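A single protein chain has been omitted; all remaining protein chains appear in their positions.
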Amino acid sequence: MKFVIAIIQPGKLESVKAALSKVEVVRLTVLECQGFGRQKGKTGPHLGHDSSVNLLRKVQLQIAVNEEFVQPTIDAIIAGGRSGEEGRIGDGKIFVLPMDDCIRIRTGETGSEAI
Amino acid sequence: MKFVIAIIQPGKLESVKAALSKVEVVRLTVLECQGFGRQKGKTGPHLGHDSSVNLLRKVQLQIAVNEEFVQPTIDAIIAGGRSGEEGRIGDGKIFVLPMDDCIRIRTGETGSEAI
Amino acid sequence: MKFVIAIIQPGKLESVKAALSKVEVVRLTVLECQGFGRQKGKTGPHLGHDSSVNLLRKVQLQIAVNEEFVQPTIDAIIAGGRSGEEGRIGDGKIFVLPMDDCIRIRTGETGSEAI
Amino acid sequence: MVQWLRAPMLTCLVLAGIVGVNMMMASPTFAQDDAAAVVEAAVETVEYNDADYQYTINTLIMFICAVLVLFMQAGFAMVEVGLNSAKNTINILAKNVMDLAIGVILYLLVGFALMYPGAPEDGVYPDSWVMPGYVGAFSSFVTLDDPAEPGSYSSPADFLFQVAFAATAATIVSGSVAGRMKFSAYLIYSALLTGLIYPISGSWKWGGGFLNEWGFQDFAGSVLVHTVGGFAGLAGAIVLGPRIGRYTSDGRSVPIPGHNIAFAALGVFILWVGWYGFNPGSQLTYAGGANAFATTYIGLTTTLAAAAGAVSALVLAWVLFSKPDLTMALNGVLGGLVAITANCDRVSQVESLIIGAIGGALVVAGVILLDKLKIDDPVGAWPVHGLCGVWGGVATGIFGDVPDGFEGSFLGVQCLSTLIVAAWAFFTMLALFLGLKAVGMLRVSPEEEQAGLDISEHGMHAYPSDAVSAGAIH
Amino acid sequence: MVQWLRAPMLTCLVLAGIVGVNMMMASPTFAQDDAAAVVEAAVETVEYNDADYQYTINTLIMFICAVLVLFMQAGFAMVEVGLNSAKNTINILAKNVMDLAIGVILYLLVGFALMYPGAPEDGVYPDSWVMPGYVGAFSSFVTLDDPAEPGSYSSPADFLFQVAFAATAATIVSGSVAGRMKFSAYLIYSALLTGLIYPISGSWKWGGGFLNEWGFQDFAGSVLVHTVGGFAGLAGAIVLGPRIGRYTSDGRSVPIPGHNIAFAALGVFILWVGWYGFNPGSQLTYAGGANAFATTYIGLTTTLAAAAGAVSALVLAWVLFSKPDLTMALNGVLGGLVAITANCDRVSQVESLIIGAIGGALVVAGVILLDKLKIDDPVGAWPVHGLCGVWGGVATGIFGDVPDGFEGSFLGVQCLSTLIVAAWAFFTMLALFLGLKAVGMLRVSPEEEQAGLDISEHGMHAYPSDAVSAGAIH
Partner (left out) sequence: MVQWLRAPMLTCLVLAGIVGVNMMMASPTFAQDDAAAVVEAAVETVEYNDADYQYTINTLIMFICAVLVLFMQAGFAMVEVGLNSAKNTINILAKNVMDLAIGVILYLLVGFALMYPGAPEDGVYPDSWVMPGYVGAFSSFVTLDDPAEPGSYSSPADFLFQVAFAATAATIVSGSVAGRMKFSAYLIYSALLTGLIYPISGSWKWGGGFLNEWGFQDFAGSVLVHTVGGFAGLAGAIVLGPRIGRYTSDGRSVPIPGHNIAFAALGVFILWVGWYGFNPGSQLTYAGGANAFATTYIGLTTTLAAAAGAVSALVLAWVLFSKPDLTMALNGVLGGLVAITANCDRVSQVESLIIGAIGGALVVAGVILLDKLKIDDPVGAWPVHGLCGVWGGVATGIFGDVPDGFEGSFLGVQCLSTLIVAAWAFFTMLALFLGLKAVGMLRVSPEEEQAGLDISEHGMHAYPSDAVSAGAIH
């Protein structure tokens, strides 16, 4: 089982969700976050001086999946999350972390069927 | 050492905290998140059309624990987080991730005593 | 590759960022969170009764790094995040999680060069 | 019948029911057409005599004061929104918009005539009264006066000013029942209060009813408006019971903090400003030096009481909780304003400071009291409007100049009358809420309450997250 | 020339352009200096005759009403902010502040004289008209009246009241084009609307132009203000096209919810209150019982329509969507207010309830209609101001008392006139927006739209996160 963390553009949430559901990944958790990356932050004046608004609004997806779903999930996120053909800086990253166990609070089930 | 991530109902935070402190798990981090799961999102009209408010507000707990505390922590979250006897869809999930190390910023201590 | 999660004081974000960029760690994700720890929460009256405002505002940093960068990253966070010489309760924690893979959405690159 | 049809239907039923058969639609309509004609003719008039002058000034200033009082609706909405959880914001706003809208219609069709059936001529009541001195007339619409024979002020201005008061009484309750009452139940309640309960007790004093005969004094409605709202809300809070999680199984009090105190403070500033329509406007006649003076003198005492209430509540909270609690200071302002409302015309500057200061202290005391009694009043509507309203009525008896030619114990009359009005509001509303509870129409399910009334009752969030509302490409 | 210089320059150009050469700066300046002298002398006056009394009352009450109408600007801003994404908040606020500022200046330099060139004496237009009955005068600044020979009210009060109306018409459009129009394009648009488009159609009726000759009635501007704004906005929404993600490639409608409904509701309360300046203030003369009565009677019909609009919109939405939709109730209030604006002086109480209720229903219908047509009007400005504005004009013909001595079909004149004004606003603005689009100055890039106009157009966030704004130690 893996715990997939993806950071995407806010505007891409809908399309990533759509792509994920195509590969039957329907459960996920969404967090709002801000990111520094290669993409430079926009800067703007505040009461007269430049404040580097260098934290960019991003959306983080957390998806717990079984092994066989890892690659489809990654592909779906890329498909739904990339801007245009060759992508744009700021499109984000996907991190795959190992996961030891998963428990469903409602039933207490554990392991892969709980995902 | 494990890194436990639990997604619970917002209203359950207090009772989960209470249950956790019973097993001496007093340190944790709370994030607000939104989730898709089996539980269907409520839908509502906005200026006349249905907007599927399908992201549900959830609360995420992150708890770093030593091995011996993993099971008590899981049990406590289930005890405090389940709705009624047999639970309700939307009660959430617990994810257990391996953790290599833990450092306390204040003292620089590392490993299990830093948790 | 490791996935480093650090919980720090809100006011420390700027200095931690500065310290990190010194060791060439320029990409990171920031989340707002709240924490329970040893540091006691302040309490305040609400419409006449004490409501324990025991959740403290914190900032969470998530940094995916290659092995060789792990220690420098930890040291930088401690350097930038500790209050004064011997630190203060509430300064927070750093958690190091193993990471299997990293994918750049824009290019589809994977592994260490994608970080 | 599906749940969601129930509410609109029932509301309409209630409405229709209390409007009743003898709603003489015809005549007023005529009257209005004449009126419209008058409106046409308007521009010609060029001769101004004293009567005309008096009518003009009184009407125009009363209109401006009515606008100020109507503005208070925004203040009440912001205060309630700010002091409650984010998940109930839509519901609170919907209640506050709709109780005004429904209030206007019900007061037009029923309340206004019920409250002002005509004052008695030396003790003899006009036939318009259904129960002389106790229940007024049943008729609808504003009977328009003829400016050619000017009275003291125009009837439309009068209606606007009075309906704003009725809406105030209604909206006070919203705060006490926030977070758990069904939206449909609230609509039914607000129709009843503005249509029947408020106008009837109002007629007892302002309509010339029996309390007025007793010599009871309530200049701008500490009792008739705020006590009525405050005690109706108390009944609601008691019947509903506390919000889930407000008190733990082992009886610990777990405050549920408001989600946006900036809204609450903005609301209080708006209410403070609106009160300059509420109290000075209640002078009703403004033309002539004595009236102009009185109007502004009332504005002065009102201001002093508000300031004193803020200071006393803040200092008291500071001493009790060792922190200067803003929510207490805000409610202290309101407590001071409510307390001075009954007597702003008949107390000295020093007295108005005292009355306001005690009002501010009572707010703090009332909040603590309710908490001890485990009665969950999310915004503290009872301490502010109920308790300070009663104090306002009593303070009139203590500090206020005794009306000329008054016999017997002024304080006694004030206390008794205040008690009667408070009881009337409390028990009639207790009956209503118990009834709604009996038929299971009062409170939402625990699941709905947990999810928040915004989603469960209205199907929308007040503050959708950026991620959701940022828009998507396909 | 760098992009960011373009906008200020162009705005100034447009401004200069329409101000034109014949901007007689000199004379008014003189006038004002005399005026100032008058201000000096002021305090001496102690004799009051009827003319002076009438002038005083009319001027002062008109001034108060102007303040109320100007307050509506805050309401419009809050409604638009609340019903849009957080990422466009700064842009929306900037538009709302600047269209008022620019509106004031343009209306001073061009619009006012263009709209009120002087009424015709028995059918003969004064030479001031450029095209008698169709296009008024080109001159600048407020020509000041001499209070020594008092007219009906002071010209500065008149200007303040009228400029507030112009700003209202302008700001309505802001809601329809929110989230995707370039800031500079909006500035150019608002200069044109308040400087030319609104004053010209306004002159057709209120300036004594040809629609007035026809006997067209629009008491406070359902048509001249709200229909103009609503249809100008419709043109903008059509030319711009929907926001990214508003409709999916396969044609599904994806609503983009507003980010703060509490702001939206506060805005509606403010607008409701401001409308008491908008409609009653349009009586223009208040002195004398008949006028005072008319003013407040107008306040009554206005109130009833607002309440009826809220109820009908809520109930209809409840039945259609099985949820009581707050945003519909809020827009229902506005729909009722817009609908009664043209006829608040000439309908009965019952009729005002009917007109308001239909207005509320039309808002719901209009929102659904636009969605079917895939026209993206984020705040529903067209349903509220365009559609209900038209309804207001038509309703005047259906319910309103026919003006004395009117010949022919009143309803016909109302319909035709309303149509002409709507078409004028729609097509002139369509041309403007198409022009801006042609030169690529209309809409921001998809990237900028995605990031939000706050960052891309103004370089700042409306709600920086705590983490960022908490401050750092070094």
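First chain written, first letter: the chains are A, B, C, D and E, and each begins at residue 1.
Quick note on the criterion: a residue touches a chain if its C-beta (ideal position, glycine included) is under 8 Å from a C-beta of that chain, and two chains touch if they have at least 3 such contacts.
The structure presented is a predicted model; accordingly, all values stated were derived computationally and were not measured.
Enquirer: Out of D:T303, D:Q414 or D:T428, which touches the unshown chain?
Expert: D:T303
Enquirer: Among D:A66, D:V333 or D:M460, choose the residue that contacts the chain missing from this document, as touch is defined above.
Expert: D:V333
Enquirer: Just one of E:F71, E:F210 or E:F399 touches the chain that is missing; which is it?
Expert: Result: among the candidates, E:F71 touches the missing chain.
Enquirer: At which residues does chain E meet the chain that is not included here?
Expert: Output for chain E: 2, 4-5, 7-8, 25, 28-29, 32-33, 35-48, 52-53, 55-56, 59-60, 62-64, 66-67, 70-71, 73-74, 77-78, 81, 89-90, 93-94, 96-98, 100-105, 108, 141-142, 144-145, 147-148, 150, 154, 156-157, 159-160, 163, 183, 260, 263, 457-464, 466, 468-474.
Enquirer: What does the interface between chain D and the hidden chain look like in terms of residue numbers?
Expert: Residue positions of chain D that touch the missing chain: 50, 53-54, 57, 61, 64, 68, 85-87, 243-246, 248-250, 254, 256-262, 265-266, 268-270, 272-273, 276, 280, 283, 285-300, 303-304, 306-308, 310-311, 314-315, 318-319, 321-327, 329-330, 333, 345-350, 353, 401, 403-404, 446, 450, 452.
Enquirer: Please give every residue of chain C in contact with the chain that is not shown.
Expert: Where chain C meets the chain not shown: residues 9-11, 14, 34, 42-46, 51, 53, 55, 57, 88.
Here is the rule we use: only the chains that are shown with their structure count from here on.
Enquirer: With contacts defined as at the top, give the pair, B-D or A-B, that has more of them.
Expert: A-B
Enquirer: From the mean C-alpha coordinate of chain A to that of chain E, what's the distance rounded to whole Å?
Expert: Chain A and chain E have C-alpha centres separated by 44 Å.
Enquirer: On a C-alpha centroid basis, what's the spacing between chain A and chain D, in Å?
Expert: 50
Enquirer: Note the residues in chain E that touch 2 or more other chains, in rising order.
Expert: 87, 244-245, 254, 257-258, 321, 323, 325, 327, 450, 465, 467-468 - these are the residues of chain E that touch more than one other chain.
Enquirer: Which positions in chain A touch two or more other chains at once?
Expert: Residues 10-11, 14, 30-32, 34, 55, 57, 88, 97-98 of chain A each touch two or more of the other chains.
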